[in-house]
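Here the structure is laid out as structure tokens; the discussion comes afterwards.
Only a single protein chain was left out; the remaining protein chains are all shown in position.
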Amino acid sequence: MPTDAAPRDAGRGTLSDVASSDAALRRFLHGLPGVDAVGLEARAASLGTRSIKTTAKAYALDLAISMIDLTTLEGADTPGKVRSLCAKAARPDPADRTAPRVAAVCVYPDMAATAKRALADLGADGINVASVATAFPAGRAALPVKLADTRDAVAAGADEIDMVIDRGAFLAGRYLAVFEEIQEVKRACGDAHLKVIFENGELATYDNIRRASWLAMLAGADFIKTSTGKVSVNATPPGTLLMLEAVRDFRAATGRQVGVKPAGGIRTAKDALKYLVLVNETAGGDWLSPDWFRFGASSLLNDLLMQRQKLTTGRYSGPDYVTVD
Amino acid sequence: MSTPENTSGTRGGARLSVLKTYKLYIGGKFPRSESGRVYEVTDAEGQWLANAPLGSRKDARDAVVAARKAFPGWSGATAYNRGQILYRVAEMLEGRREQFAAEVAAAEGLSQDRARALADAAVDRWVWYAGWSDKIAQVLGGANPVAGPFFNLSTPEPTGVVAVLAPQRCSLLGLVSVLAPVIVTGNTAVLVTSRTAPLPALSLAEVLATSDLPGGVVNVLSGDTAQLARPLAAHQDVNAVDLAGAGPELAAELEASAAENLKRVLRPGSGDWSATPGLERMSAFLETKTVWHPVGA
Partner (left out) sequence: MTEPSQPAAAAPSQLFAYAPAPESRAVVDLAPSYGLFIDGEFREAASGKTFTTLSPATEEVLSEVAYGGEEDVEAAVRAARAAFGPWSALPGTERAKYLFRIARIIQERSRELAVLETLDNGKPIRETRDADLPLVAAHFFYHAGWADKLSWAGLGPDPRPLGVAAQVIPWNFPLLMLAWKIAPALATGNTVVLKPAETTPLSALFFADICRQAGLPEGVVNIVPGDGATGAALVAHPDVAKVAFTGSTAVGRQIARTVAGTDKRLTLELGGKGANIVFDDAPLDQAVEGIVNGIFFNQGQVCCAGSRLLVQESVHDEVLDALKRRLATLRVGDPLDKNTDVGAINSAEQLARISELADSGEQEGAERWSAPCELPERGYWFAPTVFTGVGQAHRIAREEIFGPVLSVLTFRTPDEAVAKANNTPYGLSAGIWTEKGSRILMMADRLRAGVVWANTFNKFDPASPFGGYKESGYGREGGRHGLEGYLEHA
């Protein structure tokens, strides 16, 4: 497994025993190469200067739309709000049927059934229902509660579960607890896909983000996700770039491909295109699909649609020409 | 209550001029005094010029909060960036030389020519200090040859929030000469204007607000010097005071008060603001930080 971020001293070729104990897991995670923050941020900024024009832009805008997990995660969510969101997901631009659908709608567990039904009624079964679970966003609940939360969501029809890791345990160095919790939730998911949210803003260092990425992937995550959108620092280009390096290296080491989902704070088409550039030049083209890369976003969709209209008509669009939800 | 500037002739006849309401400058905004009070500012002959806000201790408190909030960003900005912004202040001031010359002439009872020269000198002083932003560390800092396998480097760092009492007499050049050295190194400032000649300082705030200087880096308070200075000198979240504008008795009192949290104190000096400054107004508000690190494989 000749990859740069692959562990060098934890038994080449076999990752099966790294989680045999807290100590073994710590040795493995701390044996990952360090991350130089200045260099990482410089690389992300440099990729941010890529200029995406004309045909590439048209393709990228549609790709970005198709990667959105259209999200509403508010205390004030109602069935009406969720149905409205589903309608938007199925037909983002009522004036233009060629606009692609989003990948999924993302809601709290108690809204999963509503979303599932609404999408079916719209004939949009291809759009997945993603549900946050495990006492989102803080994750401060006992494991049985988290598992029940997960099972509820799956039972309500969620195709994808977005869980949060126990940041307290992670920061306290109890990696095995985090690892086992992810495994348990993964089991509770059944056939549903599991996205594991790190809350990068709370992990604070890039070294931690790299370790959390490997930890989650080893524990069985199908996707790794930056943030809940509920703290002050959400998805950032350097953090996402780092996670893209992790999934790239993990596939090289194990053969298993894991997806990446930046969430929170991505509001403009320009930002979204920068993320696609990160994907393209870090993990590579294999990740340039909704199966392997998602945006957790809500207002982003309208900006993408307005840019799309601009490309089609040659005129700048305005907020009156897209629907509020 | 009319002043020469109050009316001006135009081709169509006399035109009533629009008077400016002078305001404080706190956190990048221009509030009236929290006290709701103003005081009369007159020219050297006692003629009314304008009403200035009478800043209160609560304004001082707000100004300290704003200065503290601005400190991480300003001290964390690159020296190059700070230098560019100070140079921008000079550019903006250059474009308003006439206004400042007029205000200085009125405030200090000077001829237009003399006032203009002072305004020009004030512009040049911003330029002079702008150039120090990325050089002061090279002059005051450096590697120390300690006897052991250690890297050892000393660098100057800004001390924090500095309360600055502007000189009472030299209303623009003196003001710039005390303000620029405080902020060029990354400190943030709460500036108390000259009591009798606050208008150039209040107008300078308008220049600062349009020079890319982040809000809160400089906060400008007009009013009674002692009333504003006392709460600032005693404030536990102020790191240093520049007593340029305090008389001997007040200076002694403030210095004693500043001792409570060991503020750095710069005592009043000679009051000659025309000479090229040295480094002392910068070094007074700098801490020296020394970093040790082992050297070995």
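Note that the chains are named A and B in the order they appear, and that numbering of residues resets to 1 at the start of each chain.
Convention: contacts are C-beta pairs under 8 Å (C-beta built on N, C-alpha and C of every residue); 3 or more make two chains touch, one makes a residue touch a chain.
Computed from a predicted model, the values in this text were never measured in an experiment.
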{"item": "Candidate in contact with the missing chain, chosen from B:Asn51, B:Gln84, B:Ser154 or B:Gln227", "value": "B:Gln84"}
{"item": "Among A:Thr49, A:Thr98 or A:Ser232, residue touching the chain not depicted", "value": "A:Thr49"}
{"item": "Residue touching the undisplayed chain, where the options are A:Asp149, A:Asp162, A:Glu181 or A:Glu245", "value": "A:Glu245"}
{"item": "Selected from B:Gly73, B:Gly131 or B:Pro268 as touching the chain missing from the view", "value": "B:Gly131"}
{"item": "Candidate in contact with the missing chain, chosen from A:Val38, A:Ala76, A:Ala142 or A:Val324", "value": "A:Val38"}
{"item": "Those residues of chain A which, in the complete complex, touch the missing chain", "value": "2-6, 8, 33-36, 38-40, 42-43, 49-57, 59-60, 63, 66, 100-104, 126-128, 159-160, 191, 193, 222, 245, 259, 276, 280-281, 284-286, 288-291"}
{"item": "Missing-chain contacts mapped onto chain B", "value": "79-80, 83-84, 87, 124, 127-128, 130-135, 138-139, 151, 276, 279, 293-297"}
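Note that in this section only the chains that are shown with their structure count from here on.
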{"item": "Cα-centroid distance, chain A relative to chain B, in whole angstrom", "value": "49"}
